[in-house]
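Here the structure is laid out as structure tokens; the discussion comes afterwards.
Here the complex is missing one protein chain, while the rest keep their positions.
First chain written, first letter: the chains are A, B, C and D, and each begins at residue 1.
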Amino acid sequence: MNRPFDITYIWKAVPEILSGLGVTLQFLIGTIVIGGLLGFLATWARISGPKWLRAIVHGYIWIIRCTPSIVMMFLVFYGLPEVLLGAFDIDINSWNRLNFVVIALSLLFSAPCSEIMRSAYLAVAKVQREAALSIGLTEAQAFRRIVLPQALVSALPNLGNSFILLMKEGALAYTIGIVDIMGKGQLIIARNFGGYSIETYIALAAIYWLLTLAIEKAFKLAEDKLSAGKQPLRAA
Amino acid sequence: MTIDLPYVQEILILVLKGIPTTLRLTFIPLLIALPFAFLIAVARQRNVKVLARISQIYVSFIRGTPLIVQILVMYSLFPSLLNVLVKNWGLEYDVFGINPIYYAYIVFTLNTIAILSEVFRSALETVDKRQLEAALSIGLLPVQAYSRIVIPQALVAATPNLCNSTVNLLKSTSLAFLMSVQDITAIAKTEAAFGYNYLESYLVIFIVYIVLCSLVQVFFQLLEQRLSLYKRGRNITVKSENDKQPEYFEDVRKERYHAGIEEYS
Amino acid sequence: MLALKNIHKKFGELEVLKGVDIEVEKGDIVVILGPSGSGKTTLLRCINFLERADEGSLHFDEIQTEFSKASKKEINAVRKKSAFVFQNYGLFDNKTVLDNVTEGLIVGRKMPKKEAIETAIRALEKVGLSDRLAYYPSQLSGGQQQRVGIARALAVNPDVILFDEPTSALDPELVGEVLQVIRKLAEEGTTMVVVTHEMTFAKEVANRVIFMDQGVIVEEGTPEDIFGNPKEARTRGFLQRILARV
Amino acid sequence: MLALKNIHKKFGELEVLKGVDIEVEKGDIVVILGPSGSGKTTLLRCINFLERADEGSLHFDEIQTEFSKASKKEINAVRKKSAFVFQNYGLFDNKTVLDNVTEGLIVGRKMPKKEAIETAIRALEKVGLSDRLAYYPSQLSGGQQQRVGIARALAVNPDVILFDEPTSALDPELVGEVLQVIRKLAEEGTTMVVVTHEMTFAKEVANRVIFMDQGVIVEEGTPEDIFGNPKEARTRGFLQRILARV
Partner (left out) sequence: ETTSEATSSSAAETLEVTTVTVAHTQSSAPMNYVDENGESTGYEVSVLKAIDELLPQYEFEYVPTSDEDLLIGIESGKYDVGTKGAWYTEERAQKFIFPENYIGASSIGVLIRSEDAEEITDLESFAAAGKSLVPISPNNAQYNVIEDFNAEHPDTPIELTAADVFEIADAYTWLLEGRYDGYFAVKTAYEVNVLAEGAPYSQYKDDFSYFVYEALPTWPLFNKEQQQLADAYDEAFLQLEEDGTIDDLMIEFLGENTFQYVKE
């Protein structure tokens, strides 16, 4: 094939790409924390909130799931400062742009996250909660100590999907000029006028895969720990 | 900043033409992926030796590499390779004439398989082992036990996540524009470039996605309600007439009634 | 100490409890008998607010409330003072035998860990299970699970224990042992409401027997009265058919 | 017709079955007695391949195999010829009472739908549940669930039914009825292996009684032998303590 390929360039690209790792980790962790919290609150509201709240939260999840990420990014980047300035006289125009990325991603992440949690919660047998209440645990304790660990077992694979997808959302940050590892790769390729793009992309893919393997490993550990005592769905 | 409404209307009409492409890009990969994803999930769940290992690597690799890289491989490298092979075999096939939408199908299918296999795996976790055992014990084959008992129960926990995945897929099909496939985003962006009407274009994209994603969500919501009926329990009515009973049940009920056998509720 | 008045409970249109009154004194062992589906489990669940009764009032020590209006605080108070042994065991699937029992002590009653473990082991010894501490419920036989359920309720040392067929999965040897345990608890002043199908059990430990059918209390009295001289035709029928068999 | 030789089963380090031999003739009602945790459930599960025994051989009509080597085909054949009544009911949560029973007929045995429903209703009538056809398991009382489990096994009309404590959640009245049903099945030639804690049941319907303890068969014989004249000290002890109570 008439295709130049310089294997050494893969290695050469790695250090510069890795310089974007900090940004990737920042928005990843920020979003998991904030978006996860939002998602959790939404789940809680949908399961045990009053009717009006359930309706609102349902609508919220609905709309967020319909919103393309680029639209959300621009809504937050351009809309939020206007709203805050207009309504509360708070000026966030000078904020670090990474904050906007985290907010946009958190909103986007909260909806699927909440659905993951909701389905996992409903999958835990009712009697588990009842048994916990019957020995004097409060609702909160019953949830945290008995229901949640069991729900997590079935939530984890889906959360894993979401975390990994989220990690790759660097393209979104790039649209407002935040350069993560994906962005670094693109800058390199642009600077080379498209040259060595395959080599650069291979380096990128390798780095992402390694990160994914790390996330998967963590999830596997958590899953194994939480599914203690659970019989796998397997006939002899 | 003002929104140019007539222009919005104009693109909206143009963009509508992209809807079939977007839907095709979503549902063809989804439907192809469903069975494969399920098989992988079962293989991993049951820890089938080699298969489970291979599946795990597959899932990890596909999830772990950026979509744009996969598109590059599929859209640029793969046809080149195919071309060389076809030439070596002395065939007269124009590899480069293949509509790039097929490459898009492949990329999205591979990704959807990986994502859904985890959705199914987690859903299978929610089914009690005893349900499978009971099914086997009355003489169902494992395939039947899965399709009739395990899967319907697993689907209850899977539907919200299937909905997430479908909606995500629907939205990510816009990446097919990298392969020159003209979906709704592609059309809107092309139109926007000339007059730099990005605001209006994104507004249109938003509107169209709201409609499409809403349809998807309605579908899955109804599905979930139907599938989880057994958890909430059927509404108990003393007289069975209002009950939504299986139609065959209704037949037998009538027959027995007419045969003078006692009525049962 | 525990008085329930006029409990009504419907599932959809099916009325499962049709106005049940029960009064239980401290130290009582009340046995509830009745055919399958007569509402015994539902009644116990209502007492513990695991099911919300549609109508009726509850008086439990200083707590006095309507079922339909009970506040969260009242519900928690009732649950803190009582324990429930489930017909289907209802063990925590993700906890070992020991953790199943200590959970209510450490988390529910804030007992120090060490003391909780000691208490739990004592309770498990009573039901003959102190050799299975590290097992998960899925690794236990039916009878073992049921005994863990009993130990879990005993351990929290509640004022009232609600037993729902606590010996259904036990062999007669163990039934005898559990019976001993229950008798001893009663002597120590624990009040118990026991749903059971074991007539011997009822005869031997109850100081009051309630016979339920189709959501109402048909008859109640001392074991001697009920077994020796039942007044209602339905009770007589039920007992006759049983005694004919034994 | 059914012969098991030298069944061994370990869970991790714990040996639960330590070489059990059982032979059952057509039409037999074999009752297995034994204390909680002695391995009764595990034995039944091994017969039906719900648990894979580590060692031992199975002979079931024309099927002759080693447990550790049995092929899928053999396993399916065994399951087709037998039915299992679970200690924990094991109903299909996502199916109504009627569908629980017809499932094995329509899907497992390819019976026409209409015929299957007739058969199912007959089976449910036998256990007194034909008024709950459209209920889901979560809407049934414990005893009702157990009876559906029994009806489900009866309906498929298997050569052998394996009962694991089929009457634990039933009131004595129903126990009597179920007993009748089992007796009638035996007359029609169905073979049954029944694990139970009901001594009356064992005395009245069994034609052979097996007493198990700690993974081995301690003693076996006719009910008269076992109850009237037990040879082993362990059996005597078990029975004495029971009889002392009753």
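The rule we apply is simple: a residue touches a chain if its C-beta (ideal position, glycine included) is under 8 Å from a C-beta of that chain, and two chains touch if they have at least 3 such contacts.
What you see is a predicted model, and the numbers here were worked out from it, not measured in a lab.
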Displayed chains contacted by the hidden chain, counting the whole assembly: A, B
Residue of A:10, A:198 or A:211 in touch with the missing chain, whole complex considered: A:198
For chain A, residues in touch with the removed chain: 1-4, 6, 16, 70, 74, 77-78, 93, 174-177, 179, 183, 186-187, 189-198, 201
Positions on chain B where the hidden chain makes contact: 1, 72, 76, 79-80, 83, 96, 175, 177-180, 182, 186, 189-190, 193-199
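Simple rule for what comes next: only the chains that are shown with their structure count from here on.
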Chain A-chain C separation of Cα centroids, rounded to whole Å: 46
Chain C and chain D: spacing of chain centres that average the CA atoms, whole Å: 28
Geometric centre distance via CA averages, chain B-chain A, whole Å: 20
Multi-partner residues of chain A (each touching 2 or more other chains): 125, 227, 230-231, 235
Interface hub residues of chain B, defined as touching at least two other chains: 128, 133, 136, 231, 233, 236
Footprint of chain A on chain B - complex, ascending: 45-47, 60-61, 63-69, 72, 77, 80-81, 84, 115, 118-119, 121-129, 132-133, 136, 142, 150, 156-161, 163-165, 167-168, 171, 174, 185, 202, 205-206, 209-210, 213-214, 217, 228, 231
Chain B contact footprint on chain D (complex, rising order): 48-50, 76, 79-80, 82-84, 86, 88, 90-96, 98-99, 103-104, 107-109, 113-114, 117-118, 121, 130-131, 133-136, 138-139, 152-153, 156, 158
Complex contacts: residues of chain B adjacent to chain D: 128, 130-131, 133-141, 144, 148-149, 152-153, 227, 230-231, 233-234, 236, 240, 243, 245-246, 248-249, 251-252, 256, 264-265
